[in-house]
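Missing here is one protein chain; the remaining ones are kept as they sit in the complex.
Chain nomenclature is as follows: A and B, assigned in order of appearance, with residue numbering initiated at 1 for each chain independently.
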Amino acid sequence: MKGNQTGDMSRHLNLLFTATANILRNKVRTILLILCLMAVLFPWITAISISEGIKFQSLLSVEEGADIYVTSDYFGSNGPIPLDYLDRFRKMEGVVSVFPRIVGRAYFVNRLATIVGILPENLPKSIHLARGRTFLEKGEVMVGKGLAQEFGLQPGVRFSLSINPSKLLKVMGIFDADATIWSSNLILMAFDDAGEFFKMKGKATDILVYTRPGYGSVLAKEIQEAGWDPPLRVQDKALVKRYFQRGFNYKAGVFTALYTVAFALAIPALLVISGFGQTERKKEIGVLKATGWQTQEVMEMVAIENLVISLTSAPLAILMSMVWLKWLNGAWIAQFFIAEIGLMAPFPIPSRFLPLPSILAFLFAVILTMVGSLYSTWRTAAVPPAEAMR
Amino acid sequence: MGKKIRFYLLFLIVLVCLTILAMAWDQYSWKGIRSDQMVAFQKMVGGLGMGAISSPIWNFINFDPRIQSVDDSTLWPIPGGYSYSPDRTATVSYFEEIPVNQLFISPSPQPSPPSRYDSQPRGEEKNEGKSNR
Partner (left out) sequence: METIIRTEKVDKVYYRGKPEEVRALHQIDLEIFKNRFVLLRGPSGSGKTTLLNVISTIDRPTEGFIFLFGEDVSKYSDVGLSRLRQKRIGLIFQNFNLLPRLPAWENVSFPLIPLGVMEKERRRRSVEMLTQLRLEKRIDHPPEQMSGGEQQRVAIARALINDPDIVMADEPTSNIDAKSIKTLLGILMDLKGKGKTIIVSSHDPVFLDYSETMFLLKDGKLIDIENPNDFKCP
């Protein structure tokens, strides 16, 4: 029994070494196959890891954001909300703090910028900025690194935008690139400045309500059903998170489905490279069978060959993607997965290499190579050797 | 076992281990310093952004500009309905909004550090003829 097991082990080891020798012997075919697999896997791994990086940052934005967001219901859309509500919400049981916020958009030259107005007391005591300082006085703003880099903004530069040409803004600080991708094209100013800028004094785009733990959903329901006139739109953290998860899963699913089609289209190419129906390989299998190899052993050797090639391709694709994203900051490639960033991103491209996509990448490689060769090998190995050698 | 085979198998083991290590390092780095900056930023703005967009571009799903001329889901910490863009990796098509230049660089009342805009705003030059929609 033990002898049999040792024999079996030696047989499997022999097949592994023979398969590896075959791979090394057919260098051109091997290199082409590995390059082909890498070309297929690399964009997928890159996309999924960027998506995972953004997902991480998004989750953080949900976790660190408010517990409830309230706006006016403006014909079914979000509308500006009067600041009178602040006091009303503050009085509700379970509410810890309430802040107004303005989130708008305006073109900065040809680049759309996000304009955010917050209460100066919401500024953290210590926030790491790339340059300058936080705003302290009226008209002072902080800008994102993307905008600063693209338009050469520096602390001290003054500008105004055509929405309100009379509102002069002065750059005081530039955000650090590490502070999420959404700080890149941001213009952050005091709440009052933002109100003046958009000529919407006394109104906020949304009111952020922070609650005691466990009160979020209850309070959201309470605000929703209080019968305000005009009605309010209320969304709590749990709801945002649900959207977030559903959205990401949906998008990642669609992307993977599209990519699976691309994978399927790559199979014929791999079939050609892996030598589908190649006379030399057919003859080789015939000779192996004639000299006593069993079909199962031939199949095992070919499967190991594919496994070794997949084991080479998938890690190489992962490492290449990693180097490209971490060291080269996704130069050129990231623009296909993050909108509006151009050739070189002004911020560190968020990318996370999780085990599941990596395992999937390996499995994709295995499936691609196996489909390409196992069936043809089996067909050759299953016929009498004399026929295969003919 | 030939030298070449031994070398290749060793290379394969090293490659797989290296990949696993690199991934572990990546996981660890996400838990480290980077998130501090993100937390501070998100706390400050009250939660902002969810998708693979660093600037609020137009994001196309179903679009009728007569009903809503901009897609505010890209600005909003809470995405609006299904017109939601967690990332553009799977978006087959989208409209890019026609850029409108709204920038005015005012002459500085006080001396300030030099800016490229003080002499020739690059964007204005680039955007000539496109503005004033």
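Quick note on the criterion: a residue touches a chain if its C-beta (ideal position, glycine included) is under 8 Å from a C-beta of that chain, and two chains touch if they have at least 3 such contacts.
None of these values were measured; they are calculated from a predicted model.
The chain not displayed here makes contact, within the full complex, with A. The chain that is not drawn here is touched, among residues A:L161, A:L208, A:L288 or A:L325, by A:L288. By the touch rule set out above, chain A reaches the unshown chain at residues 6-11, 13-15, 17-18, 25, 280, 283-284, 286-297, 382, 384-387, 389.
Rule of thumb we're sticking to: only the chains that are shown with their structure count from here on.
Distance between chain A and chain B, defined via averaged C-alpha coordinates, is recorded as 11 Å. Only residues 16-17, 20-21, 23-24, 47, 50-51, 54-58, 60-66, 69, 77-78, 99, 101, 103-114, 116, 118, 122-124, 126-128, 144, 146, 151-163, 165, 168, 170, 175-176, 178-186, 188, 208, 235, 239-240, 243-244, 247-248, 250-255, 258, 308, 311-312, 315-316, 318-319, 322, 326, 337-341, 345-348, 351-355, 358 of chain A touch chain B when the two sit together in their complex. Of all residues in chain B, those touching chain A in their complex are 1-2, 4-5, 8-9, 12, 15-16, 18-19, 22-23, 26-27, 30, 34-35, 37-57, 68, 70, 72, 75-80, 84-91, 94, 97, 99-106, 108-109, 112-118, 121-124, 126-127, 130.
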